[in-house]
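Of the protein chains in this complex, all but one are displayed in their positions.
First chain written, first letter: the chains are A and B, and each begins at residue 1.
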Amino acid sequence: MFEQLLEDIAQTNALREVNTSLKLAAGLGALLLSLVSTGYVAPLFIAIVVSGAILLLARIDPYTYGELFVAPVSFALLSVAAIVLISGGSDALWSWQPLPWLSFSITIESINQGLFIFCRTLGGMSALLFIALTTPMTDLFVVMRQCRLPEVLVELVTIVYRTIFILLDQLVQCYHAQVMRLGYSTRRESIRSLATLCGVVFIASWNAGEDLIRARDLRCYDGKLVVLGAVRPVELRPALAVAGFLIVSSILVVLTGKITIISGIP
Amino acid sequence: MTSIILEARDIRYRYLRGDEVIRGISFHVRRGEKIAIVGPNGAGKSTLLMMFDGMLRPDAGTMLYDGRPILYDARSLRTLRKRVGFVLQNPDQQIVAPTVYQDVGFGPTNLGLPEDEVKRVVREALRAVGLEGFDLRPTHRLSGGEKKRVAIAGVLAMEPEVLVFDEPTSSLDPRGSEEIMELLDELNSQGKTIVVSTHDIELAYPWAHRAILMVDGMILQEGFPEIAFGDRELVRRAHLSTPLLLDIYHELSERGFALPTRRPFSVLDILQVIDQVCNQTRCRASPGTIAVHDVDAPDDGGLAGWCAARPGISIGAMGTRAKQRAADEEIPLHFTYGVVDKCILRALLGENTAILTNGGMVRRVVERVEEYSRQSGVEIPVTILRSS
Partner (left out) sequence: MHIPDSFIPIGQAAVYWLIALVFIALALRWVRREMSDEKVPLLAVLAAGVFALQAFNIPVTMGTSGHLVGGALVAIVLGSPFAAVFVLSLVLIVQGVLFGDGGLTTMGANIVNMGVIGGFVGYYSYQGLMGLTKSMLASAAGAAWLACFIPALAAAVELAFAGTFPFGPGLVSMGIYHALIGVIEAGITAVVIKLIATARPDILDSSAGVPA
């Protein structure tokens, strides 16, 4: 499970001390710009710069980053392949029709479209990973409160966060117990074991809820949650870096909107 | 302000789909007492404890706090739980927040304390359990022992009068267990009443003022530990075993030896018994001295130097502040639990020792040594080198 890994990395990364809102602004800004762009250049630029920031500034281990990136990139490649083969277009460079209702073709548009989506995915993924890798959850809670999000929501989210790790622990233990008793030896057994596992986790989470209610009552719960201070000041250099990055990216979005990898019909 | 702070009068309780778990129990706890409720699993200890905090309501009988029956409306329960702090057996069930500070501060915040007050009590509570500096740690990243201490800190931060612990040392390693029991002693010396449930009689025997043996929802025996655990038949019916030192004492007694009337609670005590049995005292050397340093005393930085100047000396620390001081100044500690007794043992062999401690415990050291001197006839000099 990546969750614990991400959280551990976030707690110890080199950009930990940078103001949380700044990091969020960088990440969300990068994400939005990637999405708004109509050409492939800007998202690609964003992906490269953000990945660079993750590897060089936050000093995240490249292997770890690669690991985290592998799954989404493979999805992206698969879907891009699908887009390239299925989208169609006016000028087919290659086509194949194995069945009357099933036809594949590679066209200029589909290649452009595929590349565009791929770069957009890279930009978005790297932006999200930037946030996940440089901002520990506990800091995010502080920001959520600062944004005046409803208390109820922040409270619920903290409960989910707190409970997840307990449940994941239990889930893993239960899974191991099942494996030790050959619960996954045959296909039929596996499905049964998996279903039981899900049931156990579901019930465990219900129990956790009842425990939580009791634990709060024990300590005279009155609807209040503890405010956690620790807001780091915004420093000039990081602020300038983020602002510069966002401005350059925005300019690219505007200027390179029409560029495609294979020109011809845009 | 009566002297009886908790009382149960003929209470009965049954779970929704089961047999009766508590079948008529009456007893009381006095202010400032250390009570151990001992019994096998399934005896109903946890159930009973939960009634002291209003978590469960007896089907029959009355639960009283400070002489008044417990009321079960939300407001009264809140007041009760401010005064009676409960620490569950499983800390995962007790920790409610993602970071240590937020969890320990949960109680005080909900009691309405302003933010800087909350900061103060949290800091003190964390210091008391030895988790200073853990404020921003995520709670799911803590070890079992650390989680337990966070749970305790969370209750301490509410500054209750009574502390109830369900199996305080379960899932702790031996050193962790020792430290928790010593923490409970420290809290008791500050005036708090402590009630624990356990099935570890070796733990309960030397620690408690009074012990209550519980089996099958009923009290089998109640009284001073040496009496409660002294009846072999009762102990057997309670599915327990006799504490080791007491067992040795009984065996020696049955062999016809004349023994001191005081039952042994510690290694020191049993040595006295053995001395009497063998009719000779082995320590003919003149006893060493015990030097006591109060770590709260205004210090000119001489403590570390004093210790360094005596390389052969054994040093013990009592209480979390003393241990913290020793860690800060890199003073090596030889004893962290049962410090006074161990130093007396060393002194009997002619060795000098030093004890780092603070507050009311300084006097306790002196009292213990004097008590020993009275009983054994061996005078051990105690010097208090610094006091506040």
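Convention: a contact is a pair of C-beta atoms (placed from the backbone, for glycine too) under 8 Å apart; a residue touches a chain by one contact, two chains touch by 3 or more.
These numbers come from a predicted model, not from an experiment.
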Would you list the chains present here that the left-out chain is in contact with? A
Of the residues A:14, A:160, A:179 or A:251, which one touches the chain left out of the display? A:160
Hidden partner chain, touching residue among A:140, A:218 or A:242: A:140
Among A:18, A:131 or A:220, which residue is in touch with the absent chain? A:131
Had the left-out chain been drawn, it would touch chain A at residues 1-3, 6, 28, 31-32, 34-36, 43, 71-72, 74-76, 78-80, 82-83, 86-88, 117, 120-121, 123-125, 128-129, 131-133, 137, 140, 152, 155-157, 159-161, 163-164, 167-168, 171, 191-192, 194-196, 198-206, 208-210, 212-213, 216-217, 221, 223
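By our rule, only the chains that are shown with their structure count from here on.
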In the complex of these two chains, what residues of chain B are touching chain A? 53, 55, 77-78, 81-82, 86, 88, 92-99, 101-103, 105-107, 109-112, 115, 118, 136, 138-141, 154-155, 158
Chain B-touching residues of chain A, taken from the complex the two chains share: 7-8, 11, 136-138, 141, 158-159, 161-162, 165-166, 211-212, 214-228, 230
